[in-house]
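Sharing a structure with you now.
The complex is shown incomplete by one protein chain, all other protein chains being positioned as in the whole.
Right after this comes chain A.
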Amino acid sequence: MSDTTLLSPPLLSIEGLTVALPRGADRPHALEDVSLRLAPNEILCVVGESGSGKSLTAGAVMGLLPEGVRATAGRILFEGRDLLALSPAEMRKLRGARIGMVFQEPMTALNPLRSIGSQIAEMFRVHTRLSGAEIDRRVLALLGDVRIPDPAAAGRAFPHELSGGQRQRAMIAMALALEPRLLICDELTTALDVTTQAQILRLIRDMQRRTGTAVLFITHDFGVVADIADRVAVMRRGLLVEQGPADEVLNRPQHPYTRALVAAVPPLAPPAPQPVSAEAVLEIDHVSKTYRKGGWLKRNRRVTHAVKDVSLSLPRGATLGIVGESGSGKSTLARCIVRLLDPDGGEIRLEGKDRLALSREELRQAAPQVQMVFQDPFASLNPRRRVGELVAQGPIIHGTPKAEAMARARELFGLVGLDPAALDRFPHEFSGGQRQRIGLARALAMRPRVLVADEPVSALDVSVQAQVLKLLARLRAQLGLSIVFITHDLRVAAQLCDHVAVMREGEVVESGPVAEVFARPAHDYTRALMAAIPGQGWTPPVAFGSEEPA
C-alpha cells in the first residue's frame, strides 16, 4: 500500500511546523520543525509518550491549540490550503465538516446534559440546511453504521446511560456524520477495555475503508499501531524522530528512541517459568463481597456481586496476576486482601492465619504484613508531606525509632532506584515513574510478607512502565517478595506473573500457571481476551527491556 500512497498527492501535509509554548514552560517549543504527510485512504499513527507533542500536532491541524500556544513557523496544507492562514470563520467551516475528531475520554467528551442524538444532529444543524426529519433519519442511520445496539434508543439516551464503548461509537458516529476527508483520533481507545478496544479499532478500520477517509491516529500503544497503521511517525519532546511505513518502523526501527520504545513493549509470550515454592503464603478461600444500594422499596434495591466465591492461592515468593476488564471485581478483591474492605464471607489466610477474623486492633498490628501499591502515582501520595516522611511514617507508627526509620527509608530509596538525597522533597517534584517508586518504597518500608499491587504501571508511559516492571522483578528476586499483581494488561501479566487468574463479573473463570493459561486458554472469555490483545501478529524485534531511552 505504501507505494501507491507515496504516488498520490497528500491530503494533509504538515511542513516544518513549529509551535511555541508560552514563556515559563519547561521548553520553548512544543513542536519543532515537524513535517508529516498523510495521503487519502491512509492511516498514519503518531506514536509518542506524554509530552511528545503528539496531541498538540492534532490541535494545530484542528486550529484548536490551547490558549497562549501558537504556531510560529511552517505550514499545514489541507486539500491544498494552508490552515494556519485561514480566518477563524473559515476554519470553523472546515472543522467537523472536512476534518473530524474523536477524543480519548468518551464520558467527558460528550455533553452530559444532552441526548446522544441531539449532539450528533448538531453536526448537521451547524454545517447543513437539512430539514429536522432528514437530520433525524441520518442520525439514526449513523448510529446504525457504528453498530450501536438499538440505535433509536441510543439516540434518545444521555451519555451516562451508555457504556464506554457505546459512547465511543457515538463519538465516532458524530465525527463521521459529514463524511470528513480527514479523521483525527486522539488516544481513541486508551480509556477502553481490551475487548471493546478491539471492536472499536475494527470499526474505525471498516469505516475508513468504506469512506476512504484519511486517519491521523494518535496513540502511545505499539500494539494498536501494529494493528491499524499504514505508516508510523514517532515523536519525542516535540521532535519527529522517525517516520515510515508501518512494517519498516515496527520491525526495523532505526532511531535509538524508537528502538527503546519498541523494547518497552512486553512480548506476549511468557518467559521460561521459574520454579515456584509449593507452600502457599496467601490463601483466598471462597471470598465474596457484595455492594448494596439502598432504597426503601425492594424493587429499587440493587445488589452488585463484586467478588463471587473466589478461591486462589499465592505460593511463597511467586507473583499471582489477577487480570480482568473494568468491573470484573479485581480491585475489590485486592482491597479485601488488604482488608481495606471487609468481605461478606470466606477466609483469607496469611501463613495459615485468617485475616478476616482479626479484630480492629489485631488488624492494626498485622497491617505491615500486607501492603499495597496503588494505581495513580499522583493521587496516592499526600502532596503536603515530604516523601521521606511518607516512607518512614508506617514504621514509626509501628514503633520504630524515627532515626532508624529514616535510615531505612534512605536505604529503600537506593533500592528502588531513587536518589537517597531526595528524601526531603515533596511528591510534586517527582515524575510519575519516580512517584510509583516512592509508593513501592513506602509499601516495602513495612517489610510486608505480601505486596498487593493494583494496576501499578497502568498510568505510566510505556518506557517508564518497562522500567518499573523490571524493578518489581528485581525486588522480587532480591527480597523474596510474594506479589498479588492486579492488571488489565495481559502483556504485562505475561511478563511478570508466575500464576494468573482471569476474572469476569466477580468470578474467577480460569486460573493456572501463566504459560499454560496463555498457551492453552480453557475458558471462552479468556480466549476472547487473548484474541482482543492489540498487535498479536507482531513480535517486537528488540528484546524486552534491553534498550532504554537516553
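What we mean here is this: a residue touches a chain if its C-beta (ideal position, glycine included) is under 8 Å from a C-beta of that chain, and two chains touch if they have at least 3 such contacts; residues count from 1.
Heads up, the rule we're going with is that contacts and distances are computed from a predicted model.
The chain not displayed here is annotated in its UniProt record as "ABC transporter permease", chosen from "Protein-export membrane protein SecF", "ATP synthase epsilon chain", "Alpha-D-ribose 1-methylphosphonate 5-phosphate C-P lyase" or "ABC transporter permease". When the full complex is taken into account, the listed residue touching the unshown chain is A:112, out of A:24, A:80, A:112 or A:383. Residue A:96 is the one among A:96, A:346 or A:448 that touches the chain missing from this view. Within the full complex, the residue among A:122, A:136 or A:247 touching the omitted chain is A:122. Where chain A meets the omitted chain, the residues involved are 62, 64, 92-97, 100-101, 103, 105, 108-114, 122-123, 126-127, 158, 160-161, 171, 174-175.
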